[in-house]
Structures are given as structure tokens and as C-alpha cells.
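Working notes for the structure below.
Note that one protein chain of the assembly has been removed; the remaining protein chains are unaltered in position.
Now for subunit A:
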Amino acid sequence: MAYPMQLGFQDATSPIMEELLHFHDHTLMIVFLISSLVLYIISLMLTTKLTHTSTMNAQEVETIWTILPAIILILIALPSLRILYMMDEINNPSLTVKTMGHQWYWSYEYTDYEDLSFDSYMIPTSELKPGELRLLEVDNRVVLPMETTIRMLVSSEDVLHSWAVPSLGLKTDAIPGRLNQTTLMSSRPGLYYGQCSEICGSNHSFMPIVLELVPLKYFEKWSASML
């Protein structure tokens, strides 16, 4: 979950999110390289009285400042495309869960074996127990088996919503009349929080998502108890 004074991403819980974290570090390094280059040159220009007013051609420097940015862009594009294709790898999910966005709650359907469906409303601040997180807790969490590939199908019953869980690197738009698919794989057990990420009305900020990742045995017991 997010924490106060946070500057970077939340800790990665899935292999894809780890890749995205490292890619971000790589790209930020390139950004610092370019920024320090430009800042140094600006300070250079501002601290000299020397001038040259008869420049006629600049063929060499034009070549350099075309080729160098092209190389930098390739250095960014290659890891980026690698991760993009990694996200689309065939992974044979063991479970399919559907989530429908509503104004203003999420509903979940586990229909692989039995018909299990439930709504997930935010717990109002006045009803929170000590230790619970404001604007993030829900009454019925999405319990899922850890270390398993899960297919999430995301859609909406009314307006646009977006189902997002930052620590798993997931954000999938919920569009009425359309089925979007994403793959979920958590490397660790625990609670992972997210919030609706597409403006959907007055309570857009009050329809969070909580994933509870547990071992398969506990997931099976939970789903049997929910029927």
C-alpha cells in the first residue's frame, strides 16, 4: 500500500512489476544524464564573456546531436519493448476471475467451478477498526491463491472505471460493453491495495480494491465458505 512521504513505487509483488521498477531506474538514470548535460551547458553559456559571431556552418555538431539522441532513444526502447512483450507471454492461467466496476463499488465473480459472486464496498471511515487503513479497506476482499497465474477479466456495468493494484503493476480500464484481460501473479502472500483509476463520479475516490493473497488450501476453504 502507499505510505506517507512516499517518493517511489510501492514494493513489487510480481515479477513484471520488478522489471518495471528496474526499467524505471534505468530510464531515470538517462533523464539525469540529459538533465545534467543541459544544466552544465546552460551554466557554461551564462558564465563566459567570450563570443563567436561568425558561425557559418555546424555540420559536425548537427550530426552529433542527431545521432546521440537516437542512440539514447534506442537504449530506452529496447528494455521497454522487452517488458511489453513479456507482459503478453502465454502463461496458462489456473484461475479466471471477473471484476465489474459499478458506481461506486467493485463486484467479483469466480465462476470457473461454482457460481461465486460478491460486491466489495469501501469501509466508511467511521466504521474502521483500529489499525485499518482509511479509504482503502473493503468489506469483502478479493481472496486469491498466491504464486498462481490468474486471468482477470475487467469490465463495467455503467461508466468507465479502472481496476488498479500498483504493487502488482496492474491497471486495466473497466469499459462498459468491453472485456479487458490482464494477468495477475503474486510472488508473496499478503494484502495488496489499489484504488479506482478512472474518474467515475462523486465517489470515484471511495471504491478501493483489496487483494488477499493466500496459499491455495486457504483459498479453497474461503471459496467454499463463500458459496
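Quick note on the criterion: a contact is a pair of C-beta atoms (placed from the backbone, for glycine too) under 8 Å apart; a residue touches a chain by one contact, two chains touch by 3 or more; residues count from 1.
Criterion: contacts and distances are computed from a predicted model.
Going by its UniProt record, the hidden chain of the complex is named "Cytochrome c oxidase subunit 6C" among "X-ray repair cross-complementing protein 5", "Cytochrome c oxidase subunit 6C", "Nuclear cap-binding protein subunit 1" or "NADH-ubiquinone oxidoreductase chain 4".
Touching the missing chain, out of A:29, A:46, A:74 or A:90, is residue A:29.
By the touch rule set out above, subunit A reaches the unshown chain at residues 12, 18, 21-22, 25-26, 28-30, 32-34, 36-37, 40-41, 44, 48, 50-52, 140-141, 143, 146-147, 187-191, 212, 214-215, 218-219, 221-222.
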